[in-house]
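Of the protein chains in this complex, all but one are displayed in their positions.
Here is chain A:
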Amino acid sequence: MLGPTNWIKSKLRVAELQHVTPLVRTKFQSDQAACFWTRSFPKNPPFPLPPASVLGGDHLLRRLYLGGYHHIIYILASHLHSAAKRLDKMSGQSQRLNVVPTVTMLGVVKARLVGATRGHALLKKKSDALTVQFRQILKKIVSAKESMGEILKSSYFSLTEAKYVAGDNIKHVVLENVQNASLKVRSHQENIAGVKLPKFEYFTDGETKNDLTGLARGGQQVQACRTAYVKAIEVLVELASLQTSFLTLDEAIKTTNRRVNALENVVKPRLENTISYIKGELDELEREDFFRLKKIQGYKKKEIDRQVAAAKAFAEEKVAADIALKKGFPLNSAHDLLTQASKKDEDIIF
């Protein structure tokens, strides 16, 4: 993804070394720098070579190299290397997005960060809401399970009563009489914080088939037994919907928490890193621009100075020539005379 140059640059940029690098860095880099660079090292350096530009580019390296301070370059490089390594460990899993550092991209990434933050807050709220609901359901399940035991016990007892009164063969009558279920369950959905929970409810549909069961004897006990079992079904259906909600909510909470954590620990840091990277890169560009402008300004000033000086010299020369003309002999002849004289007689002193 990143070349070694960019890699170390990006590490260094974020670093506390940030205040060091501009000092070391110069704007003029050339291939020559790399040459000095590699010659300053033993054949196999114990760490990957940072690019020359990171260490300060041409000027500094040349000065150090020509001055014979190879070891200083070496130490500088190893310091930078360990700093980069430390930074790498520090930033760890949080890398940044691979984007072009432009103002537009900065806006886009900032918008994404805002979105991620809002999503994180919302999901957190959702998770909280689900957890509240989950706890309530837990409590209800425990109490419903306890009451289920009681109710089933009483219904078993009423069945025994019915069997005692109506004779044991009642179960054969019941088992033979099964056709269509008259007691059924229907489910509808309940929406809790965006999670659809099924709620069961039982309903009777059609006439009950066993109306004549126990007509001969024990009819009352059989009907009592039936109502006892219907009551048991009521509790069981209630429990079933609680249990289903329990499982669904459990799953939903897990997913929501996973999302919350992903946003918090992966997405947001990555976006923040990207923003700081883009900002750093833009600042760098601005600094470069500023430097370039300064440089150009300097050149222009120098140029103007030179021209002014030239004009002045020309004007002076012209004035001198005019005076010479007025006096009657050319300036150059006087000059010649002097030089000739000085050539002839070396002992003449003015």
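One rule holds in what follows: contacts are C-beta pairs under 8 Å (C-beta built on N, C-alpha and C of every residue); 3 or more make two chains touch, one makes a residue touch a chain; residues count from 1.
Just so we're on the same page, contacts and distances are computed from a predicted model.
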item: Name per UniProt, for the chain absent here [options: "NADH-ubiquinone oxidoreductase chain 3", "CMP/dCMP-type deaminase domain-containing protein", "V-type proton ATPase subunit F" or "UBC core domain-containing protein"]; value: "V-type proton ATPase subunit F"
item: Identified contact with the non-displayed chain, of A:L76, A:L106, A:I192 or A:V237; value: A:V237
item: Option touching the unshown chain, where A:L76, A:L123, A:L159 or A:I192 are the choices; value: A:L159
item: Touching residues (missing chain, whole complex) on chain A; value: 135, 138-139, 141-142, 145, 148-149, 152-153, 155-156, 159, 170-171, 174-175, 177-189, 195-198, 200, 202-205, 208-210, 213, 222, 225-226, 228-230, 232-233, 236-237, 239-241, 243-248, 251-252, 255
